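The other protein chains are all here in position, but one chain of the complex has been omitted.
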Amino acid sequence: MKLRALSYLMLLLAAPATWADNALKDVVIDQSPTALRRGAATVTGVCMACHSLKYLHYRDLLKLGFNPEDVAGMSMGNKLEDPLLAMTPPDVSEQTYGRVPPDLSLLAKAREDGPRYIYSLLTGFYQDKSGETNNHLYPGIRMPDILGWSGADASQRAALATQANEVTAFLAWAADPRADERRSLGYYVIAYLVLLTGLLYVLKRRVWARLGQGSN
Amino acid sequence: MVGKEGVDEERRDFLLTATGTVGAVGIAAACWPFISSMNPTLDVQAQANTEVDLSGVAAGAMRTVAWRGKPVFIVHRNPEQIAAMAQSEGGKDPAPDRTRVQEPQWLVVVGICTHLGCVPNKTEDGWLCPCHGSVYDNSGRVLQGPAPRNLEVPPYHFVEPTKIVIG
Partner (left out) sequence: MAQRLIDWIDQRFPLTSFIKRELTDYPTPRNLSYWWNFGFLAGFLLMLQIVSGVFLAMHYKPDVTLAFDSVQHIMRDVNYGWLIRYLHSTGASAFFAVIFIHMARTLYYGSYRAPRELMWWSGQVLLILLMASAFMGYLLPWGQMSFWGAQVITSLFGATPLIGDEIVLWLRGDFVVGDATLNRFFALHYLVPFFIVAMVLIHLVALHHVKSSNPSGIDLADKDNIPFHPYFTAKDFFGLGVFLIIFCGFVFFAPEFFIEPANNEPANPLLTPPHIVPEWYFLPFYAILRAIPDTLGGVAAMSLSILIFAAMPFLDRSRIPGGARFRPFYRAMFYIFVVDVLVLAYIGSQPPGGLIFKIDVAATVIYFAVFLTLPFHSRWEERWLHARGLPPALRNLLDSASEPQPRREAR
């Protein structure tokens, strides 16, 4: 424990720049349907090589505006009611990486400021002096730089940033697929309650007016 | 004075009715999510279809599959059974055999007795319900016993000559 604290301290002294680098990046996540669908394609095609999204089913993807043929293309022979499991069996991943890659269904809710965390992680890879790939947000991460961010030049990074943004949008949706339904119902509920409370207020005033002055 | 009070009283009554109505509508609407939550969930609804490969069922044999949690009998009828059923109209709930099958050699019926919901046992000539002795023929039509109706034919269609999707 002490040793680790000491090594962090040395890291800080050696590279003050990491202070700024490991902060979450200020980014606006594009939640448009197109971005969500493109993110879903990346996640099912790339991330799900190792990661599962077991609380999502292929049928859930239909809600993003995909048609059944699109989903069949992404599901690799799985049925609509099957959960989104990793293509690599968990025990194989464990042998390769030393642990089972975490399920991504709830990642956007399981971290403080989840979406920005995911985006910052995906675009936080860099090559240290010895040529090893590491991550600013998660030093010592075992996940490879799957998007190739660390080796990309500025123009490539613009495209990768968009892709990371789409992946983030999809994972945020996956963690809370009912969010749109919840908010749109919420507007009606609040509007109704404001109306009802307004009526109750006038009614209360009228009732108490019977007492004449001295009422509160 | 009296007149003004009367007007006030009337206004208050109207306000009370309006508020009460709005409140009652809200309470009724608030009940809906709770009632709705007891309906089948999305994953249960997603299992509404069952795909069955018929190639392994020999002539004269029966296979029981689960569809929406209910048993479905699939009988591969042999030519004698088909002929016998085609000549009969059944018992108390008469129906020609051709209205009960899509392909004469394949009978697909829900295996739940129409009397009180027991699962009938297969016999040589059809089914016998162990609970109250209802007898069905090889077209799933009730011949005797307390059951009021023939065994239900579920919605299904052939996706291949030996593969059906129930539901």
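Just so it is clear, A and B label the chains in written order, and each chain counts residues from 1 on its own.
Keep in mind that, in the parts below, contacts are C-beta pairs under 8 Å (C-beta built on N, C-alpha and C of every residue); 3 or more make two chains touch, one makes a residue touch a chain.
All of these numbers come straight from a predicted model, not from anything done at the bench.
Within the full complex, the residue among B:E9, B:D43 or B:D125 touching the omitted chain is B:D43. Of the listed residues A:V46, A:L106 or A:A152, the one in contact with the hidden chain in the full complex is A:L106. Residues of chain A in contact with the chain left out of this view: 55, 60, 105-106, 109-112, 114, 175, 177-178, 182-183, 185-186, 189-190, 193-194, 196-197, 200-201, 203-204, 207-208, 211, 214-216. Contact residues of chain B toward the unshown chain are 23, 32-34, 36-39, 41-44.
The definition used in the following text is that only the chains that are shown with their structure count from here on.
Those residues of chain A that touch chain B in the shared complex are 57, 59, 80-81, 192-193, 195-196, 199-200, 202-203, 206-207. Residues of chain B that touch chain A in their complex: 8, 11-12, 15-16, 18-19, 22-23, 26, 29, 42-43, 46-47.
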